[in-house]
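On to chain A.
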Amino acid sequence: MPRFGREEVAIGIIATVRRQLSGRGLALRLLLYALVWWVLTAGDTGAWVWGVPAVAGAALFNPFPANGRLRLAPLALLRFAQRFILGSLTGALDVGLRALQPARPLSPALVDYPWQLQTRSARIFMANLINLMPGTLCVRITDTAMSVHVIGDAERTVAGLAKLEQLVADLMEVEDHD
Partner candidate 1 sequence: MSLTDLLGGLLVLLGMPFFFLGTLGLLRFPDAYTRLHALAKTDNVGLGLVCLGLALYSGSWLTGLKLLLIWLLMLVASAAGAGLIGRTAMARGMKPWGL
Partner candidate 2 sequence: MIYLLLAGVLFVIGLHGLFVARHLLRKILSLNVLSAAVFLLLVALAREADPLDAVPHAIVLTGIVVSVSATAVALVLLVRLSRPREDQRKLMDEEGG
């Protein structure tokens, strides 16, 4: 009989599952995935036969370890959502108007923005988020700062980023003072 490496596989799976089980916020994640499932199946009750294993699989077999967690802070979430919607709208209008004008008033600049955020996941969230916000595009991430490609007024943009960062910190950073 050939050697299958079954042990290694089992170790790999167990490690993944254990990591996911020990990661915090498991219950929250399960709830979130169940909600997604409920939305997908349009509330079909018979579908839960498939849904329960799918939700469990989604939560337990994720090969990437959890490296942060959402804080259940409804107020912060609400403030964030408001800022996000307003930001994307103004961002879209801003860049759209620039595209419309014959002179295309673009004044690109590269700005280094030092991190105030502590956790990695919050930083990545922030970096991706600013791509949707007015006039900013993240073009480099390092341990101390991110480089932002700005079109428009650089100073005002940086000030906006600082405000945004605070909102993200409220939303995501649990151990802010480690």
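Basis for inclusion: all candidates are chains of the complex that A comes from, given by their letters.
Keep in mind that, in the parts below, a residue touches a chain if its C-beta (ideal position, glycine included) is under 8 Å from a C-beta of that chain, and two chains touch if they have at least 3 such contacts; residues count from 1.
Given the structure is predicted, the values throughout are model-derived calculations rather than measurements.
Undergrad: Considering only the touch criterion given at the top, point me to the candidate in 1 or 2 that touches chain A in this complex.
TA: 1
Undergrad: List the residues on chain A that touch candidate 1 in their complex, please.
TA: For this pair, the touching residues of chain A are 36, 39-40, 42-43, 88-89, 91-92, 94-96, 98-100, 104, 106-110, 127-129, 131-135, 137-141, 147, 149, 151.
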